[in-house]
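Heads up, one of the protein chains got dropped from this complex, but the rest are sitting where they should.
Right, chain A next:
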Amino acid sequence: MGNRAIAEIQFADYIFPAFDQIVNEAAKFRYRSGNQFNCGGLTIRAPYGAVGHGGHYHSQSPEAFFCHVPGIKVVIPRNPQQAKGLLLSCIRDPNPVVFFEPKWLYRLAVEEVPEKDYMLPLSEAEVIREGSDITLVGWGAQLLIMEQACVEAEKDGISCELIDLKTLIPWDKETVEASVNKTGRLLVSHEAPITGGFGAEISASIVDRCFLRLEAPVARVCGLDTPFPLVFEPFYMPTKNKILDAIKSTVGY
(Lines give C-alpha, C1' and ligand atoms only; values in the text may rest on other atoms or scores of the structure.)
Protein backbone atom coordinates (compact mmCIF):
# COMPACT_ATOMS: atom_id res chain seq x y z
CA MET A 1 0.00 0.00 0.00
CA GLY A 2 3.04 2.19 0.17
CA ASN A 3 2.37 3.66 3.59
CA ARG A 4 4.76 3.13 6.47
CA ALA A 5 3.71 2.26 9.95
CA ILE A 6 5.60 3.97 12.77
CA ALA A 7 4.85 2.70 16.24
CA GLU A 8 5.92 4.38 19.44
CA ILE A 9 6.48 2.64 22.75
CA GLN A 10 6.48 5.17 25.57
CA PHE A 11 9.56 3.71 27.24
CA ALA A 12 11.67 0.78 26.06
CA ASP A 13 10.91 -0.88 29.42
CA TYR A 14 7.30 -1.25 28.19
CA ILE A 15 8.06 -2.95 24.91
CA PHE A 16 7.69 -6.47 26.26
CA PRO A 17 3.91 -6.91 25.97
CA ALA A 18 4.63 -6.37 22.23
CA PHE A 19 7.70 -8.61 22.18
CA ASP A 20 5.97 -11.55 20.52
CA GLN A 21 4.49 -9.41 17.75
CA ILE A 22 7.90 -7.92 17.04
CA VAL A 23 9.98 -11.07 17.34
CA ASN A 24 7.68 -13.70 15.85
CA GLU A 25 5.41 -11.73 13.54
CA ALA A 26 7.17 -8.59 12.26
CA ALA A 27 10.65 -10.13 12.09
CA LYS A 28 9.77 -13.44 10.44
CA PHE A 29 6.79 -12.74 8.21
CA ARG A 30 8.95 -12.24 5.11
CA TYR A 31 11.09 -15.32 5.65
CA ARG A 32 8.40 -17.82 6.45
CA SER A 33 6.08 -16.69 3.67
CA GLY A 34 8.85 -17.08 1.10
CA ASN A 35 8.76 -13.30 0.52
CA GLN A 36 5.04 -13.18 -0.26
CA PHE A 37 4.33 -11.00 2.76
CA ASN A 38 6.22 -8.67 5.02
CA CYS A 39 5.45 -6.25 7.81
CA GLY A 40 5.63 -3.24 5.52
CA GLY A 41 8.83 -1.65 6.73
CA LEU A 42 7.51 -1.06 10.21
CA THR A 43 9.60 1.22 12.43
CA ILE A 44 9.22 1.06 16.21
CA ARG A 45 10.51 4.00 18.23
CA ALA A 46 11.24 3.62 21.93
CA PRO A 47 13.17 5.86 24.34
CA TYR A 48 15.70 3.84 26.32
CA GLY A 49 18.38 4.16 28.96
CA ALA A 50 19.13 5.82 32.26
CA VAL A 51 18.01 9.30 33.27
CA GLY A 52 19.60 9.64 36.69
CA HIS A 53 16.75 8.42 38.88
CA GLY A 54 14.35 6.46 36.71
CA GLY A 55 14.39 3.29 38.79
CA HIS A 56 13.51 -0.20 37.62
CA TYR A 57 11.05 0.53 34.84
CA HIS A 58 12.14 3.80 33.29
CA SER A 59 15.80 3.10 32.72
CA GLN A 60 16.48 -0.16 30.93
CA SER A 61 18.42 -0.75 27.72
CA PRO A 62 16.88 -3.79 26.04
CA GLU A 63 18.71 -3.56 22.70
CA ALA A 64 20.43 -6.94 22.98
CA PHE A 65 17.10 -8.82 23.01
CA PHE A 66 16.30 -7.39 19.60
CA CYS A 67 19.79 -7.89 18.23
CA HIS A 68 19.18 -11.60 18.69
CA VAL A 69 16.32 -11.66 16.20
CA PRO A 70 17.19 -12.19 12.55
CA GLY A 71 14.80 -10.13 10.45
CA ILE A 72 14.85 -6.86 12.33
CA LYS A 73 17.32 -4.01 12.42
CA VAL A 74 18.34 -2.13 15.54
CA VAL A 75 19.42 1.51 15.32
CA ILE A 76 20.40 3.98 18.06
CA PRO A 77 21.29 7.65 17.38
CA ARG A 78 23.69 9.71 19.49
CA ASN A 79 22.33 13.25 18.97
CA PRO A 80 19.38 15.15 17.43
CA GLN A 81 20.98 15.68 14.05
CA GLN A 82 21.80 11.98 13.80
CA ALA A 83 18.37 11.04 15.13
CA LYS A 84 16.55 12.77 12.31
CA GLY A 85 18.72 11.38 9.51
CA LEU A 86 18.76 7.86 10.91
CA LEU A 87 15.06 7.82 11.72
CA LEU A 88 14.15 8.82 8.17
CA SER A 89 16.41 6.04 6.88
CA CYS A 90 14.74 3.53 9.22
CA ILE A 91 11.25 4.55 8.15
CA ARG A 92 12.19 4.20 4.48
CA ASP A 93 14.02 0.93 5.02
CA PRO A 94 11.83 -2.01 3.90
CA ASN A 95 12.76 -4.04 6.98
CA PRO A 96 11.26 -3.79 10.44
CA VAL A 97 13.50 -1.55 12.54
CA VAL A 98 13.60 -0.97 16.28
CA PHE A 99 14.85 2.57 16.82
CA PHE A 100 15.95 3.24 20.40
CA GLU A 101 16.19 6.89 21.36
CA PRO A 102 18.44 7.89 24.28
CA LYS A 103 16.04 9.39 26.81
CA TRP A 104 18.82 11.57 28.00
CA LEU A 105 18.80 13.44 24.72
CA TYR A 106 15.21 14.56 25.21
CA ARG A 107 16.23 16.90 27.99
CA LEU A 108 19.85 17.51 27.30
CA ALA A 109 20.59 18.03 23.68
CA VAL A 110 20.11 21.24 21.77
CA GLU A 111 21.58 21.16 18.32
CA GLU A 112 21.21 22.67 14.86
CA VAL A 113 19.14 20.16 12.94
CA PRO A 114 18.65 20.79 9.21
CA GLU A 115 15.03 21.39 8.31
CA LYS A 116 15.38 19.61 5.02
CA ASP A 117 14.73 15.95 4.38
CA TYR A 118 18.01 14.04 4.77
CA MET A 119 18.94 10.46 5.45
CA LEU A 120 21.99 8.99 7.14
CA PRO A 121 23.05 5.53 5.97
CA LEU A 122 22.23 2.50 8.11
CA SER A 123 24.92 -0.10 8.91
CA GLU A 124 27.65 2.50 8.64
CA ALA A 125 29.63 3.25 11.77
CA GLU A 126 31.36 6.60 12.18
CA VAL A 127 34.74 7.40 13.67
CA ILE A 128 33.85 10.43 15.77
CA ARG A 129 37.27 10.87 17.32
CA GLU A 130 40.52 9.68 15.82
CA GLY A 131 43.27 8.08 17.87
CA SER A 132 46.03 5.52 17.73
CA ASP A 133 46.32 3.60 21.03
CA ILE A 134 42.88 2.07 21.60
CA THR A 135 39.52 1.82 19.84
CA LEU A 136 36.35 2.54 21.83
CA VAL A 137 33.01 1.38 20.42
CA GLY A 138 29.65 2.50 21.71
CA TRP A 139 26.26 3.90 20.75
CA GLY A 140 23.59 6.33 21.90
CA ALA A 141 23.97 8.31 25.11
CA GLN A 142 26.97 6.27 26.24
CA LEU A 143 29.15 7.95 23.60
CA LEU A 144 29.08 11.18 25.58
CA ILE A 145 30.51 9.41 28.62
CA MET A 146 33.08 7.63 26.46
CA GLU A 147 34.09 10.91 24.87
CA GLN A 148 34.78 12.37 28.32
CA ALA A 149 36.93 9.35 29.15
CA CYS A 150 38.86 9.86 25.88
CA VAL A 151 39.54 13.48 26.81
CA GLU A 152 40.78 12.45 30.26
CA ALA A 153 42.94 9.66 28.81
CA GLU A 154 44.53 12.09 26.43
CA LYS A 155 45.83 14.07 29.41
CA ASP A 156 47.71 10.90 30.34
CA GLY A 157 49.08 10.64 26.84
CA ILE A 158 46.70 7.91 25.63
CA SER A 159 45.23 8.51 22.19
CA CYS A 160 41.73 7.02 21.85
CA GLU A 161 39.72 6.40 18.72
CA LEU A 162 35.96 6.57 19.34
CA ILE A 163 33.45 4.88 17.06
CA ASP A 164 29.67 5.39 17.03
CA LEU A 165 28.20 2.10 15.81
CA LYS A 166 24.76 3.69 15.11
CA THR A 167 23.31 0.48 13.63
CA LEU A 168 23.68 -2.55 15.88
CA ILE A 169 22.09 -5.01 13.47
CA PRO A 170 23.46 -5.42 10.88
CA TRP A 171 26.59 -3.74 12.21
CA ASP A 172 29.56 -2.30 10.39
CA LYS A 173 32.31 -4.78 11.27
CA GLU A 174 34.70 -3.34 8.69
CA THR A 175 34.99 0.09 10.28
CA VAL A 176 35.62 -1.42 13.70
CA GLU A 177 38.04 -3.98 12.29
CA ALA A 178 40.03 -1.32 10.43
CA SER A 179 40.28 0.76 13.57
CA VAL A 180 41.37 -2.14 15.77
CA ASN A 181 43.94 -3.16 13.18
CA LYS A 182 45.34 0.34 13.60
CA THR A 183 45.22 0.61 17.42
CA GLY A 184 45.57 -3.03 18.45
CA ARG A 185 43.12 -2.61 21.34
CA LEU A 186 39.35 -2.57 21.79
CA LEU A 187 36.98 -1.40 24.49
CA VAL A 188 33.21 -1.67 24.19
CA SER A 189 30.80 0.10 26.52
CA HIS A 190 27.04 0.00 26.99
CA GLU A 191 24.50 0.64 29.75
CA ALA A 192 22.79 -2.75 29.44
CA PRO A 193 24.01 -5.56 31.74
CA ILE A 194 27.33 -6.94 30.60
CA THR A 195 26.36 -10.61 30.33
CA GLY A 196 24.78 -11.31 26.98
CA GLY A 197 25.02 -7.64 26.04
CA PHE A 198 25.78 -6.59 22.48
CA GLY A 199 29.35 -5.83 23.55
CA ALA A 200 29.91 -9.58 23.77
CA GLU A 201 29.05 -9.98 20.09
CA ILE A 202 31.37 -7.17 19.04
CA SER A 203 34.11 -8.57 21.20
CA ALA A 204 33.82 -12.09 19.77
CA SER A 205 33.69 -10.88 16.17
CA ILE A 206 36.70 -8.62 16.52
CA VAL A 207 38.77 -11.24 18.30
CA ASP A 208 37.95 -13.46 15.35
CA ARG A 209 38.99 -10.88 12.80
CA CYS A 210 41.93 -9.21 14.55
CA PHE A 211 43.31 -12.00 16.77
CA LEU A 212 46.92 -11.61 15.77
CA ARG A 213 46.81 -7.84 15.89
CA LEU A 214 45.28 -7.55 19.39
CA GLU A 215 47.72 -6.52 22.10
CA ALA A 216 45.31 -6.93 25.01
CA PRO A 217 42.05 -8.73 25.74
CA VAL A 218 38.97 -6.81 24.64
CA ALA A 219 37.61 -4.69 27.51
CA ARG A 220 33.92 -4.36 28.22
CA VAL A 221 32.65 -1.60 30.50
CA CYS A 222 28.93 -2.08 30.89
CA GLY A 223 25.99 -2.10 33.26
CA LEU A 224 26.15 -4.65 36.07
CA ASP A 225 24.35 -7.98 36.01
CA THR A 226 21.61 -6.70 38.30
CA PRO A 227 18.13 -5.35 37.68
CA PHE A 228 18.38 -1.64 37.01
CA PRO A 229 18.59 -0.22 40.54
CA LEU A 230 16.88 2.80 42.05
CA VAL A 231 19.19 4.33 44.66
CA PHE A 232 22.29 2.57 43.35
CA GLU A 233 22.14 3.85 39.81
CA PRO A 234 25.56 5.56 40.11
CA PHE A 235 27.16 2.21 41.03
CA TYR A 236 25.41 0.38 38.24
CA MET A 237 26.39 2.72 35.43
CA PRO A 238 29.47 2.37 33.21
CA THR A 239 30.82 5.72 34.29
CA LYS A 240 33.63 7.81 32.89
CA ASN A 241 36.00 6.67 35.62
CA LYS A 242 35.27 3.00 35.04
CA ILE A 243 35.98 3.52 31.35
CA LEU A 244 39.14 5.45 32.10
CA ASP A 245 40.36 2.65 34.38
CA ALA A 246 39.71 0.11 31.66
CA ILE A 247 41.47 2.23 29.01
CA LYS A 248 44.55 2.44 31.21
CA SER A 249 44.63 -1.22 32.12
CA THR A 250 44.11 -2.26 28.50
CA VAL A 251 46.81 0.04 27.18
CA GLY A 252 49.16 -1.04 29.97
CA TYR A 253 48.43 -4.74 29.54
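As a working rule, contacts are C-beta pairs under 8 Å (C-beta built on N, C-alpha and C of every residue); 3 or more make two chains touch, one makes a residue touch a chain; residues count from 1.
Note that in this section contacts and distances are computed from a predicted model.
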Absent chain [UniProt protein name; select from "Pyruvate dehydrogenase E1 component subunit alpha", "Geranylgeranyl transferase type-2 subunit beta", "Serine/threonine-protein kinase crk1" or "General transcription and DNA repair factor IIH subunit TFB1-1-like"]: "Pyruvate dehydrogenase E1 component subunit alpha"
Selected from A:32, A:56 or A:92 as touching the chain missing from the view: A:56
Interface with the undisplayed chain - residues on chain A: 13-14, 16-17, 52-58, 187, 194, 217, 219-222, 224-227, 229-232, 235-236, 242-243, 245-246, 249-250
